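Each chain you see keeps its place in the complex, though not every chain is here.
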Amino acid sequence: MSGNTLGKLFTVTNFGESHGPAIGCVVDGCPPGMPLSVEDIQAELDRRRPGTSRHVTQRQEPDQVEILSGVFEGATTGTPIGLLIRNTDARSKDYANLVDTFRPGHADYSYFHKYGVRDPRGGGRSSARLTAPTVAAGAIAKKWLAATHGVRIRGYMSQLGPISIPFESWDAVPDNPFFAPNAGIVPQLEAYMDELRRDGDSVGARVEVVAQNAPAGWGEPLYDRLDADIAHAMMGLNAVKAVSIGAGFDCVTQRGSEHGDEITPQGFLSNHAGGVLGGISTGQDITVSLAIKPTSSIRIERRSVDRAGNPTSVQTLGRHDPCVGIRATPIAEALLALVLMDHALRHRGQCG
Amino acid sequence: MSGNTLGKLFTVTNFGESHGPAIGCVVDGCPPGMPLSVEDIQAELDRRRPGTSRHVTQRQEPDQVEILSGVFEGATTGTPIGLLIRNTDARSKDYANLVDTFRPGHADYSYFHKYGVRDPRGGGRSSARLTAPTVAAGAIAKKWLAATHGVRIRGYMSQLGPISIPFESWDAVPDNPFFAPNAGIVPQLEAYMDELRRDGDSVGARVEVVAQNAPAGWGEPLYDRLDADIAHAMMGLNAVKAVSIGAGFDCVTQRGSEHGDEITPQGFLSNHAGGVLGGISTGQDITVSLAIKPTSSIRIERRSVDRAGNPTSVQTLGRHDPCVGIRATPIAEALLALVLMDHALRHRGQCG
């Protein structure tokens, strides 16, 4: 079924495959009159782009976005915004050996069982490449949220495999390829990644995203809660295996007298709620945490079966991210922006 | 906006407040011809019911369900199934002191800021009582999944505050009020809860849910992934602050050569994926983990503000669960059943 649309009132419909002619999306429901240029979107795409450091896939994709509709004389018109990104560096032959086998931990297996067919080139639709249209759409949401409500959405990597990354400063984040909020730890991260590549292996990571200045009142009480929609968007990102809001799993050992954030005329005294109570924003920072699994495409040989069910072994040789978590920060920011903008418009429709 | 509907092809639309005349839901999209009786639904409702042990709220609600439509001569007809549960033990006067203040950690605050008004009696719509219709709908999904695919959905509590509960056996689960899979640990859990009640405090918990025998192929690649919809449903449950699938946050420190589940002709050799790859089920057990925060309604006095923003203090005296996690297991099972049935029908529509 059609499952490629995110959002209800502000929607993104995504299309494309890793090695097809193009990828893109249709962003529907953006209010009219917002200034929007290719540069606004390109800036976010460039943060996610492959091939920018030795620690990510070496595929060279400029990820140049074209705005096909919905913008007239430099501003949105209220009609759908079509966004197109051509694929330029697709090396399909790298995948010839994968046509008949399944990589352990890869969507190869489930796609084949769902559809009976699959596009094996670069993971087809399951490729992390398909997060580019999400980032492009998220750039629009980020801009609208900032312009209308002063909302600021930022993220960072808090752990790379075994290395925990203490938060020092937002200023450090843009200056290293890991989105680490800590300049001093970068050499250690680089050394770890270099060793990992030599091993032909991959590793997991943890990423944090924060939205500041979202007003109280966004979200719905039941089912379509703000935190539920955030969890949906984040768990819908490739490789994510866990999502938490505020205290997350730490709340299991907390008592109510510790977890419940006390309120004073000056504001809340803590933020274990992560900015959401009863599915509705409180005006505090919305804090989200993601666990991103290690890439399944690794050089190390692994046991698997072929399409006929016979035992075989698999080694993946194409160009891959040894840690997809490295490029996940801008994507997680985009997803949070998309969910918040959708709920901002929904709230305005019903209670505005 | 209308956010009270869960699912796309198989949907549940929930209504009601804790202290209104009734709660219920409309279940739409159930295939025709499935035998369905009040008893099928009541059995699940009774597992969630309040007042059944001293460790949960003492509110006495029989939670007697009435089937209003969609069933003819003992079987579903394919038309919407209306389910109604009358509220019988509502003591609204307990809440008089809460009309003008906000409990720390409670949806009081966010509801007021969203709607400008709120129903303060028993938490109104934010009450855990509203999980009863979800459980009733889930009973239908459980029955259908079992009958058509042999799917079995079960859950248990794996941690109560500081006490980790080692899994021993499914058999122990129905025999204690905690849904603990370990008979030996129950006295310790009871002692802990008794002390907690004396303190007037509350505590968090962790719950696991597992679906066995779901076939490979359920779910959609992007945005509406099976794991994304599971995360949405679970994080949409009151008090949940974190959701994980398979290895969850443990995947952060795993290498790809460890995390990726190898495949042999006899099956997978591990299940770090938790039964979902690329957003689509693999045929392995689907394993989900939830963190449930401590109840915000506690006897301990806490700092807050009133509606005018003036400082005040709040003590909650009504009848409350000191650990909402205790009754969460059947609800989490219901939610997993609802998501799986929705995706089963969607898959059949497109690929069946």
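Going in written order, the chains are labelled A and B, and every chain counts its residues from 1.
The definition used in the following text is that a contact is a pair of C-beta atoms (placed from the backbone, for glycine too) under 8 Å apart; a residue touches a chain by one contact, two chains touch by 3 or more.
None of the values given here were measured: they were computed from a predicted structure.
In total, how many copies belong to the whole complex of which 2 are placed?
4
Here, only the chains that are shown with their structure count from here on.
Tell me the angle, as a multiple of 5 degrees, of the rotation that maps chain A onto chain B over the C-alpha atoms.
Rounded to the nearest 5 degrees, it is 180.
Give, as an integer number of Å, the spacing between the C-alpha centres of chain B and chain A.
Those two chain centres are 26 Å apart.
Mind listing the chain B positions that touch chain A in their complex?
1-6, 8-9, 12, 14, 102-111, 113-116, 125-126, 130, 159, 161-162, 196, 201-206, 215-225, 227-236, 238, 240-265, 269, 272-274, 276-283, 291-298, 300, 302-305, 309-311, 346-347, 349-351
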